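Yeah, one chain of the complex is gone here, protein chain that is, but the others are all in their spots.
Moving on to subunit A:
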Amino acid sequence: MTDNRFFNRSEFIGILVLAVFLVVVLPLTLDVFRLNLVAKYLTYAFVALGLVICWGYGGILSLGQGVFFGLGGYCMAMFLKLEASSVENTKIQSTPGIPDFMDWNQITALPFFWKPFNSLTFTVAAIVLVPGIFAWIIGTAMFKRRVGGTYFAIITQAVAAILTILIVGQQGYTGGINGMTDLRTLKGWDIRPDHAKVVLYFFEVGCLFVCIMIAQFVRHAKLGRILVAMREKEDRVRFSGYSVANFKIFAFCIAAVFAAIGGAMFALNVGFMSPSFVGIVPSIEMVIYTAVGGRLSILGAIYGTLLVNFAKTSLSETFPELWLFGLGGLFIAVVLAFPNGLAGIWGDYVQPRIDRLVSSRKSQPAGWTDSSVADGAPAE
């Protein structure tokens, strides 16, 4: 049960603790409304998880993850919207059987690119493939030309801005600024009542753990160490026979796919999707979640996302004007004082004490230490 291709001993305990927290503690202590809020926060945790691989490990800062979150979310929302727009439900429209916002915009037939979204199988594939292929195109265009660092971050910002403008501008096809609202059923199963919210919460947590396992696998594979190596000495990696661009594209694509899964979960759990989750501001907020949690820590990013969002909800309920200053201050504090975020604080201050406590109680030799540094010991 200790070291394998997915986790070592201390990581296994960490994942177990997170699982107990999300699967047992939160559902037992929170009412359905709050649990649904957690479900909403966790959709961002998918994005943060991707950013740990892409930004933390690979050193590729993307300020446009909202794009992929949005693409995944819109794919899911399109399917749900079509199901909610059956001929019976929309018989008061001038063209029954198409989404309401199309009718309002004098569109009389379902556009061709909407038609495949009648199929759930296609939708699930599209949630992964559309953002994945889009990220691959951006990644290939940028990384093959050796565009990186700040320039890449700015370009991802531009893409986020462009996509928002596109969605808002094409309101007949996308629902415009209001997004896609009034999503009702998934294959006939109503997603709105409380018991459905609970089921969807557990489904989401399940998906999150699948993504955590994928991230752990990538991190522990040689690929994870190549990402770290690339972040430090790109040329050395290149002259060790690796195509640096391909590894960057891979990291960027995996982050995009995680973000898209998060977006799809958002559409399911929250019941709508709108361009306000696509643009520059949400994209930057997602980076802040990762930074607060610790950009090098897979689990840290998830706790960071939950913490910042809890703070956001409770602070913006009481002091709505102050929240943005708080968020900005938090980011500055993390960058200046705790570059490795919550996970760094944990690893530097808390973990050593626990280790000391455990080893003094059991008086066992301190053989295993914190292995937040990639486990490099040859297995002997």
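Note that a contact is a pair of C-beta atoms (placed from the backbone, for glycine too) under 8 Å apart; a residue touches a chain by one contact, two chains touch by 3 or more; residues count from 1.
Here, contacts and distances are computed from a predicted model.
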**OP:** Among "Ger(X)C family spore germination protein", "3-isopropylmalate dehydratase", "ABC transporter ATP-binding protein" or "LacI family transcriptional regulator", go ahead and choose the protein name stored in UniProt for the chain not displayed.
**Re:** "ABC transporter ATP-binding protein"
Subject >> Touching the absent chain when the full complex is considered, from A:Trp114, A:Phe203, A:Tyr242 or A:Phe338 >> reply: A:Tyr242
**OP:** With the full complex in mind, choose from A:Met142, A:Val159, A:Val218 or A:Ala343 the residue touching the hidden chain.
**Re:** A:Val218
Subject >> Residue touching the undisplayed chain, where the options are A:Ala229, A:Ile280, A:Leu315 or A:Ile345 >> reply: A:Ala229
**OP:** Kindly note down the residues of subunit A that lie in touch with the hidden chain.
**Re:** 217-218, 221-223, 225-226, 228-229, 232-233, 235-244, 246-247, 250, 373-374, 376-380
